[in-house]
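Down below is the structure, laid out as structure tokens.
One protein chain omitted, others in place.
Chain naming follows the written order as A and B, and within any one chain the residues start at number 1.
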Amino acid sequence: MEREAGKQPDHRVIMVLQVASVAGIWAFVLSIAVWILHLLHLSHRLHDVPSASVAISIVAIPVFLTGAAVLTYVFVGLRRGRSAAGPDRVEGKGR
Amino acid sequence: MNRREVEQPDHVLPTAGREDEELLRAVEKPGGGFKVTFTLLALVILGAWVVFSRQILFGLGVTGLNQPVAWGFYIVNFVFFIGISHAGTLISAILRLSKAEWRRPITRMAEIITVVVLAIGGFHPVLDLGRPDRVLNIYTAGRLQSPLLWDVTSISAYFMASTVYLYVPMIPDIAILRDRGARPQWLYSFLAWGWEGTPRQQAVLERAISILMVLVIPIAVSVHTVISYIFAMTLQPGWHSTIFGPYFVVGAIFSGIAALLVVMITLRKIFHLERYLKEVHFSHLAKLLLIMSLLWFYFTFSEYLTGYFGSEPTEMRVFFYKFSGPYAPYFWGMLMLNFMIPVLILSFRRTRRIPGILIASIGVVIGMWLERLNIVVPSLANPRLPYPTGFYVPSLVEWAMFVGGIATFVLGFALFARFFPLISIWEIREGRHLAVPETVARIESYLPDAAPARAGTEPEGG
Partner (left out) sequence: MMARWGMVIDLDRCTGCGECMAACHQENNLATAGPEETVQRSRAFHWLRLMPEFSGRYPEVKLRFLPQPCFHCDNPPCVRVCPVQATYLSEEGIVGQIYARCIGCRYCMAGCPYNAKVFNWYEPKRPRGVERGANPNVSLRPKGVVEKCTFCHHRIMRAREEARAAGRPLRDGEVSTACAESCPAQAIVFGDLDQPGSRVSQLARSPRAFRLHEDLGTRPKVTYLAEKG
């Protein structure tokens, strides 16, 4: 049951997966933004109350972007904050 | 299992000490209980889908919906489940923001509720579609002016924000599991994002959490406001009301706290968390529940009194349909369960103990479900024109999906508890080691400043 040697997963693979997941979040968020803009364009083209669409997109798009930005901030922050990389290496406001 | 004591980097709070090891037990030594629960729930859910396949094959005709009552259980449950979701993230964010120290063992569970229930609730409108195969039309041809699109937008924003808000504070705990060699190791390595607990990492985490909790509150409020707008934006009697937004939000938080209490009491029993979830936590939450009950009653009273006093005929038909008509049992049941029983139980210290709180909370959950039913169906059943009104009786398919939804909720919790600690270990440890001096310092900062030292300049007393 225990495979001591193979127990530690390949860090390269894990790293790639992590970057991919963050990229996935961005893809998700950007596609939502594109979607909302598409609907905005559609409502404009069909003379269908673009003002409502404008109001919603002004609120919604930044919210999604903020969410993804926070996640990216955590990801990058944790990467940079690892002890191997040396603590407080970067423009540290930290503590 | 041989578990090596991992060589830890000697920073602050990286691994669970012995003191909180029991929180990891469910993950590291899952009993047979998990498998049994999982199998049972999976069977229930599968059964629900089998029953539901009739709707896919034959159409929405297999439900009890009809011409004036075009919306029924699916929409009721949609509103109900999304309402429950406010338990979580909102409560947890507000408690974090207000630095309520008793939040520490609660926040994680609250956040799980949100994510699980949001996924279930968000799916319900799709069940309700006559053409689920065309659901992508919302993406290709959606109209942002329709309240349904507001919902799609704000629920997906909420889902994203609350998932992130669940995940980010979990990172240190996942790292603990990774360091202790819990399986599947790749999962924990993947999710731990290289957490080592260095001061800089902690600073990043803390800042991210504080951004998220501020972000999550307005999103959560927007979600239920917008759900109420689905109803309030129509002209239907009983729906077209300006207070629907805040009324729904209050109801959502109300049902959310009740659901949170039920979940906490249940999990406390199952996972023996008595050391963490103490009477005092329940008592505090119960007081919050009591306040929300009063607030909910205030909104309900205002809503119905304005309708009644105005006595617009169409409005009155809906009113009496609930007050003394076919929906009277549900209406009065709702008032009993949401107001009278909780207020009676929770107002007195003698009864504000775990058994009483459990009864009140279960009552509120049921009562809030009845409230959603009372909002959706009677307005549709009493249209403005004297249409031959049909009585809405939900069919087997709708009941099955209701049961399936609840089973999915339990399953979500079972799965989560199998792989992650239900109580935030690092936050408990932070509470143990850092919060006490911090809180003392904070309280001291509230106290009036010491009298000016310069004696003589200011006469003391008179």
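Everything below uses one rule, namely that a contact is a pair of C-beta atoms (placed from the backbone, for glycine too) under 8 Å apart; a residue touches a chain by one contact, two chains touch by 3 or more.
All of these numbers come straight from a predicted model, not from anything done at the bench.
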Touch criterion as defined above, residue of B:M233, B:I270 or B:A435 at the omitted chain: B:M233
Absent-chain contact - pick from B:P68, B:P218 or B:P246: B:P68
From B:G33, B:G59, B:P184 or B:P355, residue that would touch the chain that is not displayed: B:G59
Contact residue for the chain not shown (choose from B:V135, B:V214 or B:A328): B:V135
Chain B residues that touch the omitted chain in the full complex: 58-61, 64-71, 125, 128-132, 134-135, 137-138, 141-143, 145-149, 152, 230, 233-236, 380, 383-391
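By definition in this document, only the chains that are shown with their structure count from here on.
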Complex interface listing, chain A residues touching chain B: 2, 7-9, 11, 14, 17-18, 21, 28-29, 32, 35-36, 39-40, 42-43, 48-49, 52-53, 56-57, 60, 63-64, 66-67, 70-71, 73-75, 77-83, 87-88, 92-95
Contact set on chain B toward chain A in their complex: 1-2, 9, 11, 139, 141-145, 149-150, 153-154, 156-157, 160-161, 164, 168, 171, 181, 185-186, 189-190, 193-196, 198-201, 203-205, 207-208, 211-212, 215, 219
